[in-house]
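Here's the structure we're looking at; comments come further down.
A single protein chain has been omitted; all remaining protein chains appear in their positions.
Then we have chain A:
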Amino acid sequence: MERIIKNGIVYDPLNSIDGEQMDICIKDGKIVESVSEAADVIDASGKIVMAGGVDPHTHIAGPKVNVGRMFRPEDSKKDAEVITNLKRAGSGFSVPSTFMTGYRYSQMGYTTAMEAAMPPLLSRHTHEEFIDTPFIDHAAYPLFGNSWFVMEYLKDGDIDKCAAFVSWLLKATKGYTIKIVNPAGTEAWGWGGNVHGINDPAPYFDVTGAEIIRGLAEVNEKLGLPHAIHLHCNDLGHPGNYETTLKSFDVPKGIKANPKHGERDAVLYATHVQFHSYGGTNWRDFVSEAPKVADYVNKNDHLVIDVGQVTLDETTLMTADGPMQYDLHTLNGLKWANCDVELETGSGIVPFLYPPRAPVPACQWAIGLELFLLVNPEKVCLTTDSPNGGPFIRYPRVMAWLMSNKYREDMIENQVHKWVQKKTSVATLDKEYSFYEIAQITRSTPAKVLGLSETKGHLGVGADADVAIYNFNPEVQDQSADYAALEAALQNSAYVLKDGNIIVKEGNVVSEGTHGRTYWVNSLYDGELEKQVESEVEKVFKKYYSVNFANYPVQEEYLPKSCPINGVIQ
């Protein structure tokens, strides 16, 4: 199958293409140099062409997402779609059902989305939901930051065994990277507490958040994993937490990136940094410290961040940061689900409202924008930490805020609480993102830091033919003045191609749902050591786990389009 996308206005930062009018050729699902006369033609004149969007951090599959669906019928009611010849029925505004998740990402031109928190014990469920999420390529990040095994090995100072354990578990769960959430804190929650900062030890294990971050960063590079360690810092959402954030950023500094796949330079990926950039000591003297955090990110090469932009909607908070979710439940008094995942992690879920007129949510909105506007687009990815800061279907709106100072001014002057002008600097920032920079924060930067830039996030020869075409002509239309048209164009793509096939046309899904690729790390660190660790793990299973060891690993049969990435094999 050959295709040619003609005369589009192309933005492709990984290949330094900035708004050039050119043709994109596709053959057998890949971007190629040229095609024959017989190729199908898509006329993209006057339209924007980009690679498919890459979401490096979202919550779309697995047990906590499913609990979010079950315990919020009122969220399902807000957004529902009926069955068509091509599509399944679905519902959910902040936590859509699996099929709807696939459709909605595709409609926005996103073709890759990563589930950012997978409890290893429940990885089979996560992969089962991926099977039912059409179109988008995906991976899942198993949680390591509060694992008894990790803490035990790090307490003994045994980095080699810790690496062998991580290597084994990534294979067993078909996971992609090392995810760390509130290191030592979620384990402390198992005892009814939390840690404060990175130097508080977890009960019993006596290892601190800093030791866990450092140890796992070393493991990550020893194993040559494609992505950096993916860190959700301690103290999320607390006034004054930016100090913990900056200290956490400093921990893996000096470790050298060593990916065996891809070309990242960062050894740390810090997620939803908006929630970690607060000054003050309480909610009354609370201020934004986003400029300090942004300054650190710009001056240091060892990290990349995402924002976790607040979109000022009613949404559902869900995270493996169990104690933080309990705090939120006591704050807003709404219903709360809590879960302890045996020896591995925990989680909590709470409905949440971010009213624009309320002082703190308005500031959170502004702090996210400050980070976007102050950090170099090569070092920041667009996320809302969906659904935590807001549902992923708001990405087009976030892009419109970034591209239109006029839109932001209208928000600041007429829509949001005046604290935004008092406690944050957003009103003084007049930077407007270009389409090239939008392509950076939604395509090239995430693809590169994920270690997938060979085939994802760009339109160079050899890349997967994932292409988004938008009904917006920057030569005629003014992105800043006409931000409503911009948002609508980004929400409902003119065309979206997945592996060369047209899946969306004029905002509608026009293809039957196909399976996306599942990326996972096939790592074999040290045959002997890994076997030894596996037998140790098996003993612990017998003693403490509620499942039989043999029922734990996820077979490749669960991955209809398995895409293993090899790490270090010795």
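The rule we apply is simple: a contact is a pair of C-beta atoms (placed from the backbone, for glycine too) under 8 Å apart; a residue touches a chain by one contact, two chains touch by 3 or more; residues count from 1.
Note that contacts and distances are computed from a predicted model.
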Name under which UniProt lists the unshown chain, selected from "Iron ABC transporter permease", "Electron transfer flavoprotein alpha/beta-subunit", "NADH-quinone oxidoreductase subunit D" or "Tungsten-containing formylmethanofuran dehydrogenase 2 subunit C": "Tungsten-containing formylmethanofuran dehydrogenase 2 subunit C"
Candidate in contact with the missing chain, chosen from A:F71, A:Y204 or A:Y296: A:F71
Among A:V41, A:L334 or A:V461, residue touching the chain not depicted: A:L334
Contact set of chain A toward the excluded chain (per top definition): 71-75, 77, 333-335
